[in-house]
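Written below as structure tokens is the structure these notes are about.
All protein chains but one are shown at their positions in the complex.
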Amino acid sequence: MSGVNVINRERNLIVNPLKTCQPLGAMYAVIGVSRGIPMVHGSQGCSSFVRYHLARHFREPVEIAVSSLHEAAAVFGGRKNINSGIKNIAIRYKPDLIGAITTCSSEIIGDDVFGFVDTTNKELAELSKEKQEYAGVEKVKVVPIPTPSFVGTHYSGYGVAVNSIIQTVTEINDEENGKVNIIPGLLNPGDVKELKHILNSLNVGHIMLTDVSDAFDGPLRPSIQETPFYPKGGVTVDEIKNASSSSGTISICKYASQGAKTLESTHNVPAITDDLAPIGIKGTDQFLRNIQVLTDCEVPEKLLDERGLTLDMMADVSARYLHGRKVAIFGDPSLTTGLARLISELSMEVVMVCSGADEKSFPEDMELVAKESGQNIDVLQEQDLRAVEVYVKENDIDILIGNSDARFISYDTGIPLIRFGYPVYDRVGYHSQPILGYRGAKRMTELITNAVLEKYYEEKHWKLQQ
Amino acid sequence: MSGVNVINRERNLIVNPLKTCQPLGAMYAVIGVSRGIPMVHGSQGCSSFVRYHLARHFREPVEIAVSSLHEAAAVFGGRKNINSGIKNIAIRYKPDLIGAITTCSSEIIGDDVFGFVDTTNKELAELSKEKQEYAGVEKVKVVPIPTPSFVGTHYSGYGVAVNSIIQTVTEINDEENGKVNIIPGLLNPGDVKELKHILNSLNVGHIMLTDVSDAFDGPLRPSIQETPFYPKGGVTVDEIKNASSSSGTISICKYASQGAKTLESTHNVPAITDDLAPIGIKGTDQFLRNIQVLTDCEVPEKLLDERGLTLDMMADVSARYLHGRKVAIFGDPSLTTGLARLISELSMEVVMVCSGADEKSFPEDMELVAKESGQNIDVLQEQDLRAVEVYVKENDIDILIGNSDARFISYDTGIPLIRFGYPVYDRVGYHSQPILGYRGAKRMTELITNAVLEKYYEEKHWKLQQ
Amino acid sequence: MPFKLFDVDKEIPEREKHVYVKHCGDSDTEMDCNKSTVPGCMSERGCVYAGSKGVITGAIKDVVHVVHSPVGCTTYGGGAKRYPSRPNMPDGTTFPVENFNLKYVCGTDLKESDVVFGGMKKLKQSVQEAYKEFPFTTAIYCHATCTTGLIGDDIDAVCKELTEELGIDVIAYNTPGFAGPSQSKGHHITNDTMFDQLVGSKEPPKTTDYDICLIGEYNIDGDLWVLEKYLNEMGINILSRFSGDSTHNEICYMHKSKLNLVRCQRSATYIAELIEEKYGTPYINVDFFSTEYCADNLRMIGKYFNLEEEAEKVIEKYHGEVKEELEFYKEKLSGKKVYIFSGGPKSWHLSIPLEKELGMDVTAVASQFEHEGGYKKMKERVKEGATIVDDPNSLELEEMIKTDRPDIILAGIKEKYLAYKYGVPSIMIHSYENGPYIGFEGFLNLAKDLYANIYNPIWDLLEFDSFPQKESAKDGQNEKVDKELMEAGK
Partner (left out) sequence: MPFKLFDVDKEIPEREKHVYVKHCGDSDTEMDCNKSTVPGCMSERGCVYAGSKGVITGAIKDVVHVVHSPVGCTTYGGGAKRYPSRPNMPDGTTFPVENFNLKYVCGTDLKESDVVFGGMKKLKQSVQEAYKEFPFTTAIYCHATCTTGLIGDDIDAVCKELTEELGIDVIAYNTPGFAGPSQSKGHHITNDTMFDQLVGSKEPPKTTDYDICLIGEYNIDGDLWVLEKYLNEMGINILSRFSGDSTHNEICYMHKSKLNLVRCQRSATYIAELIEEKYGTPYINVDFFSTEYCADNLRMIGKYFNLEEEAEKVIEKYHGEVKEELEFYKEKLSGKKVYIFSGGPKSWHLSIPLEKELGMDVTAVASQFEHEGGYKKMKERVKEGATIVDDPNSLELEEMIKTDRPDIILAGIKEKYLAYKYGVPSIMIHSYENGPYIGFEGFLNLAKDLYANIYNPIWDLLEFDSFPQKESAKDGQNEKVDKELMEAGK
């Protein structure tokens, strides 16, 4: 009975994509490095579109440099653009790390970003000797990140970038540090903070590869804001170097696991990459067990109480208000599967899930969720928001969970849209709150229940009187 | 120009009250004591109405005993009811504290609760000697709490109860404990937790007089749930005994300050009772300064960052979405004034505030808020929800902030209602999240902004695209 | 022998006679009931005033209530119950405010000086103000409370005076909270008051040969509307509702019905008997909970009015709509242990249906305020060994949960969250979760709620399981973690 029905896109045409191209994911990853600067090797749009896209979701500065690839480079190659771009940044910003991120155009013209970066590194070393004010520029870690836009999605681009950073920066080290490496995936700051909160509660040190939690959700404190502008926080280059000495690496999102495997094969750091994201009770339990496996830690009462508080709210609302309501979820393949599991734990029916990416794990993980919860689930694989729209209009759906681009579907159908994923720009505060962990499950339960109460109970308002 | 216009109720009739009677506040306070049991001395309704009322707000068990006052007691007095009721509880529950709470009926029939409790204490001492299984019952602190329903409101009843507990339990002690006593007022668990979070961040110990944060928001953990049922947490009787040795007492809500003054006059513990509640930036800043004054602590970066994160969100949304929108707030007199200040900080216009209580400080504090922000504010003093309804229908209001009882006003007018205060029963999760402190200000800003976006921007949805 | 003293009650042995374990050889033993609660207990009971305002009068859609009390009783009397109403009036007009009964409650907000000097003047002014505030109201009901009972305000006199002055009925309900052991006394007083002052005081705009009164049906979560639909489709006209979705005038018309149906036989048999006595209108006790009772009772009514065929049609239609789904739920619910902790009669209404139609195992029933007759019915309807409790308190419930581990408890909001803390689901049987619960579709709703609660996935998630072989991980040869263990940990 239970299982999934995988529905692939039949059109060539993509209408209202649920994905974007690899470079965005790469820039996201680089911004999570302390004093890290992404430089995209492409035309102006490759930086300005992404800056716009990220800024409207996070409402934070998003500083991305561009190599300014134009006709000349198309003809003669972009070596000069990369080299002078990196030097410009290295000298003017004095960063700790620069990500040199390729695009469709730079890949098509055949630019060898690895070679160019080698050259640039040498030039930086020379510069460092040349002038006293350039001293130290040779220490800037320049990470070549090959992310052609016509391959994969922003999800895979993120995975590529984290892996590139690990490959370029991590050093051989024999001393164990007792920490756990976490590769978060394209998480919101609130989620990364929640992971850190869990690790801190477990008293387990961590290296977050990478950490956007402050960069994309930073305090407004002009009196201590330095120039050039760098966002607060991020994982330091020294921490990344030391990731080889950790007790293990957990990849939260499946598309982000490449770096974990690199650490395992190169530095013998065990990789845990097969579990669903720690969303909901089961998912978070498994995450805690994974940490226990790697570090042999105890789960403190504080976390068990957080777990209990979430269950307490679930008990209050799930059978009473949520049971059997039909839900459609769309977005990040790894977060969608995790969230589908939470929705099942809330006694709701996951009718359809959709991801714009072509992640093999997506239907597989949904199969697990379907089996666990005894449901039949339509899985729209590598589909778009138009497919979601058509599905929602043709099927019986009570709740939509997805990004702000779906707001028109909600306006047209009257079905409430719980904002989730990326981008969310028509509501505020979402990115700084978690959906991961026990507390994230509580927040999602709250959001969903309140939407249900507003939409489905106000017409029979006496039911709200208890 | 700026100032307040105080408008008192002109009717004798009260229509849809924004207050209830003293005993509820007293029960609330007693439930905040670890292993504390409220016993209301009145008829069945005096317990069952309150249990219902609190349970539907918190969605938690609310255990309140009743002395079962009936015709016989009305004629012959309620001594037997109190005495046997207390003994029943003392023996069957083995609590640490019992609050003997009077009502209209018990006060009118002239019951001397103080005298009855004295007698009962003696009887408990005898019982303790009599039978081995009763050993220790004499240690139960029985606190007489005189809260006639025809005097004051549930706010003043809370103040009376906290003061009675302090008077009955606190002991003389010369050694300083370096802690700060906090009398929270009728706060939600989320708010009490936020106060504790601030104090912990400041590395300042505290005694919460009393602490409902776990009792009214407890984890679901059946495997460790003991019988008889006591909620988790609460301030212990030992802590209350020791409140005399603290560096100072801060009363968050004005109606709760009596106990702080008792500690000052009896035990020379400095009392800070004159400030607005720590809601919004200014209010929380002042709370931190008050702690600094009492304990000479440093404000850590962590709290300054929380402050900065709140400001960051305020910067993102206030001028852009909120500026000049007209707000009406009603509820707890001390929380309403604090919230009005936050609303002003958000660049919104506080048009009207209303409290059902007759708290002198309410118009005074609103005068301060009006002056600070250069506004004219209508202050409905000792009014009711019908007055709010009429006001809202006759004036131009964009946002309502108040309890769930006002939902019909929202349905009728289409003006969004931000749930705030007590009771909130038609939405979930509110009581476990703060409005106090920097993080509470962030949450309120989020709730208000999202309501504004939904109500006032979706019709011009392109404005949401940034 | 059949009485039971809970362990937690050993200090209050008077509770023994309130708790009975069904023993077939002993059906005549009378339990103690309708007595004052033992002081110091966490009882679920409400007061006399609650029985009047909270149950009967508050369901009427077109009256203003002035609660003569310090503020608390007014606050608690407002908007708390789930009895919706529609604005249609018996004369075909529309009442100007929808769900007026849910939206407003008024009171006199008595202060210390009123207690000292008396509150009658304030009551009078307040009623006048209430009429000014809501001039479209059909009547005004004044409620006495503990305070006004004790200070001796003559609210009858005030109401009489105001009735003349305002030209609308101003009715006094003398229901001080302390005036009886539970809300049940409030039901009784209100029945009497309405009979004495209202019934027969007005004539209905028209009557038919199929007029009935539906008595003791308060339209909790729309129950009445379900029954109204069935009866209307049979050709029967509800002349008067007592008192769900009712109007003040309908109560006055009750003497003109051809047959009175008594639905809640605890709170409303009083008025049916009084009407029969004075006006000769017969009444029958009816039961619409579950498909079988509902069908039986519709047939009985059909027979009375010679509408047997119509009854069969209604039964066929509505029973047919739920049959199949109920089979699914019966399968799922079979053998599940259930407690019924109702206010009054639902403990005996529901015990057989839950067993027979849903296959459940009713191991305990309890009531806040039943009288002898009700407990007798419970005894008849539960099976050997089931526990019957009058006015249960929290410690008793805790003991039952610990020793008997029910799968679900039907109770009120006060027991609900307590049950949760012990890992036991609970649904609200007084006000319902996703009701209505009456009639064919209502029984399906109840079955659904039972299912959703018992099979709620959270009950399988209550405890965190640490990785079981965690300890052994230390013994692994590899300093890093053993891969196999990691696999096993997933």
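When the chains are written out, they are named A, B and C in that same order, and each has its own residue count from 1.
Keep in mind that, in the parts below, a residue touches a chain if its C-beta (ideal position, glycine included) is under 8 Å from a C-beta of that chain, and two chains touch if they have at least 3 such contacts.
Small disclaimer: the values here were computed from a predicted structure and weren't measured.
Peer 1: Which visible chains touch the chain that is not shown?
Peer 2: A, B
Peer 1: Of the residues B:Lys131, B:His323, B:Lys360 or B:Lys393, which one touches the chain left out of the display?
Peer 2: B:His323
Peer 1: Quick one: which of A:Val33, A:Ile64 or A:Leu288 touches the chain that's been left out?
Peer 2: A:Ile64
Peer 1: Any idea which of A:Gly42, A:Pro363 or A:Gly402 touches the chain not displayed?
Peer 2: Reading the full complex, the residue touching the unseen chain is A:Gly42.
Peer 1: Going by the contact rule already stated, which one of B:Pro61, B:Gly248, B:Pro363 or B:Gly402 would touch the omitted chain in the full complex?
Peer 2: In the full complex, the listed residue that touches the missing chain is B:Gly248.
Peer 1: In the full complex, which bits of chain A touch the chain not displayed? Write them out.
Peer 2: Contacting residues on chain A, toward the hidden partner: 11-17, 19-21, 23-24, 39, 42-53, 55-56, 59-71, 73-74, 80-82, 84-89, 91-93, 103-105, 108-109, 148-151, 153-154, 218, 220-223, 225, 227-229, 386, 405, 408.
Peer 1: Kindly note down the residues of chain B that lie in touch with the hidden chain.
Peer 2: 176, 247-248, 268-270, 272, 274-275, 281-282, 285-286, 288-290, 292-294, 296, 299, 304, 307, 311-312, 314-316, 318-320, 323-324, 344-347, 373, 460-463, 465-466
Following the convention adopted for this analysis, only the chains that are shown with their structure count from here on.
Peer 1: Report the chain ID whose CA centroid sits closest to the centroid of the full protein CA set.
Peer 2: Chain closest to the assembly's C-alpha mean: B.
Peer 1: So the centre of each chain is just the mean of its C-alpha atoms; given that, what is the distance between chain B and chain C in Å?
Peer 2: Distance between chain centres: 31 Å.
Peer 1: Quick one: chain A and chain B, Cα centre-to-centre, how many Å?
Peer 2: 40
Peer 1: Between chain A and chain C, what's the gap in Å when you average each chain's C-alpha atoms?
Peer 2: Computed from C-alpha means, the inter-chain centre distance equals 51 Å.
Peer 1: Counting only residues that touch at least two other chains, what does the list for chain B look like?
Peer 2: Only 56, 59-60, 218, 220-221, 408 qualify.
Peer 1: Mind pulling the residue numbers of chain C that touch at least two other chains?
Peer 2: In chain C, 79-80, 99, 102, 413, 417, 420, 462 touch at least two other chains.
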